[in-house]
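Heads up, one of the protein chains got dropped from this complex, but the rest are sitting where they should.
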Amino acid sequence: MRYLPLTAEDRATMLGVIAAPSIDALYADVPASARRSGTVDLPNFQGEIEVERAMAALAGRNRPAGAAPFFCGAGAYRHHVPASVDHIIQRSEFLTSYTPYQPEIAQGTLQYLFEFQSQVAALTGMEVANASLYDGSTGAAEAVMMAHRITRRAKAVLSGGLHPHYAETIRTLAHVAGVDVLSQPAAIDGEAAVIEAIDAATACVVVQTPNVFGTATDVTRIAEAAHAAGALLIVVTAEAISYGLLKSPGEMGADIAVAEGQSIGNGLNFGGPYVGLFATREKFVRQAPGRLCGETVDAERRRGFVLTLSTREQHIRRDKATSNICTNSGLCALAFTIHMSLLGEAGLRRLAGVNHAQARKVAAALSAIPGVEILTPRFFNEVAVRLSKPAAGVVETLAEEGVIAGVPYSRLAPSAGLDDVLLIAATELTTDADIAALATALSGVLA
Amino acid sequence: MRYLPLTAEDRATMLGVIAAPSIDALYADVPASARRSGTVDLPNFQGEIEVERAMAALAGRNRPAGAAPFFCGAGAYRHHVPASVDHIIQRSEFLTSYTPYQPEIAQGTLQYLFEFQSQVAALTGMEVANASLYDGSTGAAEAVMMAHRITRRAKAVLSGGLHPHYAETIRTLAHVAGVDVLSQPAAIDGEAAVIEAIDAATACVVVQTPNVFGTATDVTRIAEAAHAAGALLIVVTAEAISYGLLKSPGEMGADIAVAEGQSIGNGLNFGGPYVGLFATREKFVRQAPGRLCGETVDAERRRGFVLTLSTREQHIRRDKATSNICTNSGLCALAFTIHMSLLGEAGLRRLAGVNHAQARKVAAALSAIPGVEILTPRFFNEVAVRLSKPAAGVVETLAEEGVIAGVPYSRLAPSAGLDDVLLIAATELTTDADIAALATALSGVLA
Amino acid sequence: MTMLNVGRPTRPEATQATQPTTLTGGRGLLQDEALIFELGGWDKTGVDLPDADLGSDDLGELFRSAPIGLPGLSEPEALRHYVRLSQKNHAIDLALYPLGSCTMKHNPRLNEKMARLPGFSDIHPLQPTSTVQGALALMDQLAHWLKTLTGMPAVALSPKAGAHGELCGLLAIRAAHEARGDARKRVLVPTSAHGTNPATAAFVGYAVEEIAQTADGRVDLADLAAKLGPDVAAIMVTNPNTCGLFERDIVEIARLTHAAGAYFYCDGANFNAIVGRVRPADLGVDAMHINLHKTFSTPHGGGGPGAGPVVLSDALAPYAPTPWVVHGDAGFDLVEHAPDGSGSFGRMSAFHGQMGMYVRALTYMMSHGADGLRQVAEDAVLNANYIKARLSGAMTAPFDGPCMHEALFDDSWLEGTDVSTLDFAKAMIDEGFHPMTMYFPLVVHGAMLIEPTETEPKAEIDRFCDALLALAAAAKAGDVDRFKGAPFHAPLRRLDETLAARKPKLRWKPEAVTLVAAE
Partner (left out) sequence: MTMLNVGRPTRPEATQATQPTTLTGGRGLLQDEALIFELGGWDKTGVDLPDADLGSDDLGELFRSAPIGLPGLSEPEALRHYVRLSQKNHAIDLALYPLGSCTMKHNPRLNEKMARLPGFSDIHPLQPTSTVQGALALMDQLAHWLKTLTGMPAVALSPKAGAHGELCGLLAIRAAHEARGDARKRVLVPTSAHGTNPATAAFVGYAVEEIAQTADGRVDLADLAAKLGPDVAAIMVTNPNTCGLFERDIVEIARLTHAAGAYFYCDGANFNAIVGRVRPADLGVDAMHINLHKTFSTPHGGGGPGAGPVVLSDALAPYAPTPWVVHGDAGFDLVEHAPDGSGSFGRMSAFHGQMGMYVRALTYMMSHGADGLRQVAEDAVLNANYIKARLSGAMTAPFDGPCMHEALFDDSWLEGTDVSTLDFAKAMIDEGFHPMTMYFPLVVHGAMLIEPTETEPKAEIDRFCDALLALAAAAKAGDVDRFKGAPFHAPLRRLDETLAARKPKLRWKPEAVTLVAAE
């Protein structure tokens, strides 16, 4: 067996040193009722050739986004990741190391985490950022819990533009934490409506920009209203590339900025692993979830980095911890950091510009089609459109014709009564030919 | 431009330090007649996305061996290379380093070269091996030149089973070196026929086993005959995996063993880069071409490795060098070494066994087909068959049916009068289904 | 080309062996490396993109006009930066990585290759299910392997790591109690438990109570029985436990728990010790997370990502979170919204979980197979016991008898040496090894928890034991400096964590430059 270095001879020698009669003897503590002599009912070991064939067969039954015109977004976006990113994250020293608990031999990981935190803080316009959470949705839930801890209030108001799956993730956790969640009805352009719902019991309002319908919103007024009521503003962003074009949460008064970082450095991967970006104000950092990497010096006064403020974390604080998170999204954060370092500010702005431009072409092309109504007033790279037929069916039909037209809103929220709404995203990988193909196919099915 | 770190500002500063008015000033030595102001007539720079699309389009117009039943061999073989091999050779420290001229900071390369030489010596059953040549065919030509230097004789006898392209490569070089090349007529099982051609003027005989028709030969008698006449025996092997099953050149009395190493660790790559294995007797090592890595110690008596006996090489000996080779096949040799280390003796014998077993299945399946005659008496993983129709046409027809049936001998030697001979190879990647598909398709076209 | 001294071989004259410090601070191949903020250019980029009308026009107020503050690097600079950083890390691929409880085993490269097949890496979580049948089939197969290996009837795949799995398990438990209108308040957790256990219980709104431990490192049955009661929702017990011991009375623990109407959450982080040999279902477990990044070798990646699927008993299965895969005649489908009347407690995250990890884990499982996985457990346990046997002469093990996959030592053998567990660990770094888990579990003083895993060859383990024995001898011989000052041979000396915590510097700021310059 290729992954097992011990030889039969080694095993015998070692048992001798241990003075154990057999391997079974080492399992003596297992209750007789639970001991299994044979193997479980699964196939036995196979070589690389056989396993590779089986896996390739499974992969072959999926249609890669790159294989056809593709317009799905709604929280996961297909972007081009430079080849050097995937090359670097596969370096043994990054791939096969773990959480940097021994900083003297983990400076590689610690320094990129420090760079990651610095980049995330800059992108979100916030003072500090952590070393990543699982993804954007769990980050949003953690943000609500954090606001609950800070304000000691038990009500969270969620906008009608918040991604329904994010809202559900928040609700699931809020429920057991005793936090009441007030979700506003789905609204294409209604982030500001949360203002009416803010009261003295409100711990936080959660808004999203660009929201799930693609609408970009200046949340400054919402921030003012929240702060006036002693509540915190949590701003969610599901498409990190938008930071290159749109005013940042920090500039608009956010107290906590949460984002899905997948778009930078990471592939679609059918939904995971992704990387949650989490940034906040310096004064709240001791209430923040997740790891923090900080700068310090070594015994010879050379600069170095360590994990710090860990008295917030489960391994020190246990049931008093700010979160239970341990393993996070380290390698995805590295991919993010490398891609972001390659882009730089100039590249990011350019990339965001191309995304926006392609989305505008999509909107222009579709608005000409009878039976299609563009709903999103101000967008970055995604638009919601109303179709003259149920979106789910249209998407299925177009898929058969080789065009993946986008995400029917009904798939995210079946009971929202928006069955005719389709979410269509474009990125730098969307070609004009793709857009033409979508327009043609769409006119066809709607005719 | 993503690969160019200098900024316009850097360039200006640097020109200042150089005290040059402009870049053009640095090109002052270029004759006016050759100075070009504009750019040459080629497209301008493109981003990764565009280049990747263009390359993928080209790749898409080729049919990978893995996409259909595939039976081509004749000097290049499709084997499974463990994923870890390609992972390791892409390590920056291996991929982006050069010839280990500074041994103190090149022990990584030097040690694997020492391991490579040791593995090649063991595989070929010879005393010493070099650090690789370009490929098997250029290695064969170098071997003939080496025999010429050692014996001071000017005649080389090539067997009728030697790969025609190897023979042509030898002839091309021998011609200008003033060595007469006597090539014997193509023969399925006629390596021993070279014995008759050996005389007092013969520097060497070159035989191949398994030969281009797949025939494996015990060359012991040929060695005796050559040595009796003061000539050297050069044994060529185009399928290195065969060393795992067949008696080695060294065991059969070879003076120089040359092989194509591609089968171990390296992909098909449309013919290159490959790796030439070159091994000989200790007493001839100072006449050998190419680099040699040797063991030594450092100033603290720790074991280390260096390039040695370089007084044979072009950079020291210039026009008296044993060869003009400089850059060789380093990274392919590393892939070879890693794959070989993973296989080990046990794995190699097993792998060779599987190859042989699959080839026997092919022979069995085809011998049942009317219009197919198995020509190869003793084979490893490749057989020559006579078809009732010209092989080239049959291969074309089968290709259209999705089966790559093998290599028509006429493609290697159009004028050999063997237009009806087809070379068919099988490896561990050849499935029983592939063999069935070949048999069916072949019966169809020959019926 | 180049040549070494025109081929006139050089022979080093014997010279002093002491290293003169270099003129530029160079250390041979080890490169110091600044931050990207100190290296990059504000208008430099390593990504070539077509021009695009930045479209500020239609965005008005929303357009981001102020500088962001992100440096850019050309590709050569970026590659060199991260390659240099990488060489400052220890890694499994470099040497034994004996972090107890982390299962730092070899990560097969085939898994990486498979995860990068476009059919897995380039598919969107929300594209039509008709276009991702292979992905759903893979999730279904992974579920089958996990259920068969644990003997449990159901599994929730979506949790993103072990702690997330604990959350999933306790949410299901709470939902089950609520469904019965039986709101319970307490969760019992042994003192030896991993921090995520109490943290999770508290997160789910439970009061955490500790269960005492017996002298032989197991759950104290009497104490458990005493603390169990009508308001206890669940116990969270790790098995094999964090002392590396199998909970002998596990079946009785489960019986008592169930008798009290509580559920048995088992922390499965240490499943590697028993996979293929013992099925948690046979021990009375109601829920258990499986860290795919431990037992099933998905790479730890410097701290993540992982995956923490949770197997569930029939009692808890109805409360599993969305989404889940179903098989209809139209092929596989995803249930992303709990049907009316379903007890599902909700959703763990936006999408379907860590697909990239599923591919790697299934590739690993299929490679080993039922027989290979059993061998995995046995070799892991054998390696740990071998280490325990070799070191017990010099170091003190708090508990007798065979251990499972990790060997636990305390620091009583260091008494009077003025060398602490921390000092000892740092000295290991100089000898070329990553330290073991220190000061955990908390029930053992100065704990040193060593987990070699099954992928360590005997030669490496012997090298490791020889080094520890030599260090132990040195500590006892009073050779204290090598410990107090350690590490001396790492890229950096010991770091000042007090300074880091007192004046947190959590991101680069322009001032930082001066600090660097000042050094």
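Every chain is named by a letter (A, B and C) in the order it is written, and numbering of its residues begins at 1.
Following the convention adopted for this analysis, a contact is a pair of C-beta atoms (placed from the backbone, for glycine too) under 8 Å apart; a residue touches a chain by one contact, two chains touch by 3 or more.
Only a predicted model underlies this, so the values are computations on that prediction, with no experimental measurement involved.
Engineer: Which residue from C:100, C:169 or C:402 sits in contact with the chain not drawn here?
Structural biologist: C:100
Engineer: To test your reading of the contact rule: which positions on chain A touch the chain that is missing from view?
Structural biologist: Contact residues on chain A toward the absent chain are 1-5, 7, 45-48, 82-84, 87, 92, 99, 101-102, 105, 298-300, 307-308, 310-311, 313, 315-316, 326.
Engineer: Could you please point out the chain C residues that touch the chain left off the display?
Structural biologist: 1-6, 9-13, 15-20, 22-24, 26-31, 39, 74-77, 79-80, 83-84, 87-95, 99-102, 106, 108-109, 194-196, 367, 422, 429-433, 436-440, 442, 449, 455-457, 459-460, 463, 466-467, 470-471, 474, 481-482, 484-485, 487-491, 493-501
Keep this in mind: only the chains that are shown with their structure count from here on.
Engineer: Counting only C-beta pairs in contact, which chains form the busiest pair?
Structural biologist: Among the chain pairs, A-C has the highest number of C-beta contacts.
Engineer: Could you work out which chain's C-alpha centre is the most distant one from the centre of chain A?
Structural biologist: Of all chains, B has its centre farthest from that of chain A.
Engineer: Averaging over Cα atoms per chain, report the distance between chain A and chain B in Å.
Structural biologist: 48
Engineer: Mind checking the centre-to-centre distance between chain A and chain C? Centres are C-alpha means, answer in whole Å.
Structural biologist: That pair's centroid distance is 20 Å.
Engineer: What whole-number Å value describes the gap between the mean CA coordinates of chain B and chain C?
Structural biologist: 44
Engineer: Return the residues of chain A touching two or more other chains; collapse runs of consecutive numbers into ranges.
Structural biologist: Residues 2, 48, 82, 87, 90-92, 342, 428 of chain A touch two or more partner chains.
Engineer: Give the residues of chain C that touch two or more other chains, as numbers and ranges in rising order.
Structural biologist: Residues 41, 43-47, 49-50, 73, 75, 79, 83, 108, 110, 112-113 of chain C each touch two or more of the other chains.
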